[in-house]
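The structure under discussion is supplied below as structure tokens; questions concerning it will follow.
Complex shown without one protein chain; remaining protein chains in place.
Our next item is chain A:
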Amino acid sequence: MAQVSLRKIVKAYEGGVQAVKGIDLEIADHEFVVLVGPSGCGKSTTLRMIAGLEEITGGEIAIGGTVVNDIPPRDRDIAMVFQNYALYPHMSVYENMAFGLTLRKFPKAEIDKRVKEAARILDITPLLERKPKALSGGQRQRVAMGRAIVRDPKVFLFDEPLSNLDAKLRVQMRTEIKKVHQTVRTTTVYVTHDQVEAMTLADRVVVMNHGIIEQVGPPQELYHHPATKFVAGFIGSPAMNFLPARLEESSGGLNVVIAGGASLPVPPARVDRYRSYAGKQVLFGIRPEHLTDDKTTDKHNLEPLSLTPEVIEPMGMETLAHFKLEGTEISARLDPSTPAEVGKPLALLAHMGQMHLIDPATDKVI
């Protein structure tokens, strides 16, 4: 068990392409941190540098207080779960899990105890004698996790471990991973491109883009207080709506005038924050769940907005409606009982207390 420190980490490839551009990150003991971002954002490279599978071009990585830059993977006391499991096809499940311990010359009885305990935690005891070929995707994933657990390492590293599973199994294994972490409490760094996985698993989420960290924080904080346009758009599904808008002053307050001409008053509590942007172009961001037909009695900060749906998607527990406002696609989450019809104007409410204004020049949330 240990903390992991990344200090000014840079990864540059031949030809000068920088995959990771100097990131800083402190991961506490027992913490579950998820690196999330689109493909090519440098999250996997970062993980592989922690593992020692990629050389570090610049900066320092420390595991448990020891700088590991020049320490080979096998001496870093880490365990990794790969996207395609990377099980040894010629070894049985038992041998796969025992391999790391055998190489480290653990006594046979200790190996046996650890493998059986891990198999029990992961519910794969009946599979121990099988070869990986005879396992399903989910079972292979469990074995890969078992191989990591038996080692009892300082840090677990997960590289998109659920990407090769079907949707149903993915949700199931997600819960499984969380359960395992609650049991063994090993410091974990988990890489995924799936923001739902990131939100559900993480103590803290690290959102990466183009080789830099956009924001670090607990899932709820990223959802409610995104720091940049990228984070605002990346976290949450369906994604946040962005509309070009103007901030206009009116009788002491501020109004957001969005494309199409609708004027939405800024909640009084936020007026001071936005004052300096009065008269300027901004980007108005609002999540689909904050653009609803919610019939709550508390009309505080709710502003009416009329839009005409182009597509209606009933999901059962909710209905998604998609609109087009002067060329910009926006969507809203409606109560399934709302009689929404394509082509018929719909009266909606914008939760102005939940909206975000973004400076188009810096892409930072104001």
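One rule holds in what follows: a contact is a pair of C-beta atoms (placed from the backbone, for glycine too) under 8 Å apart; a residue touches a chain by one contact, two chains touch by 3 or more; residues count from 1.
Heads up, the rule we're going with is that contacts and distances are computed from a predicted model.
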Undepicted complex member, UniProt protein name, chosen from "Sugar ABC transporter permease", "Hydroxyneurosporene synthase (CrtC)", "L-lactate dehydrogenase complex protein LldE" or "Histidine kinase": "Sugar ABC transporter permease"
Of A:73, A:238 or A:267, the residue in touch with the unshown chain: A:73
Among A:10, A:53 or A:259, the residue in touch with the chain that has been omitted: A:53
Residue in contact with the excluded chain [from A:10, A:62, A:86 or A:196]: A:86
Positions on chain A contacted by the hidden chain, ascending: 51-53, 72-74, 78-80, 82, 84, 86-91, 99-100, 103-104, 131-133, 147, 151
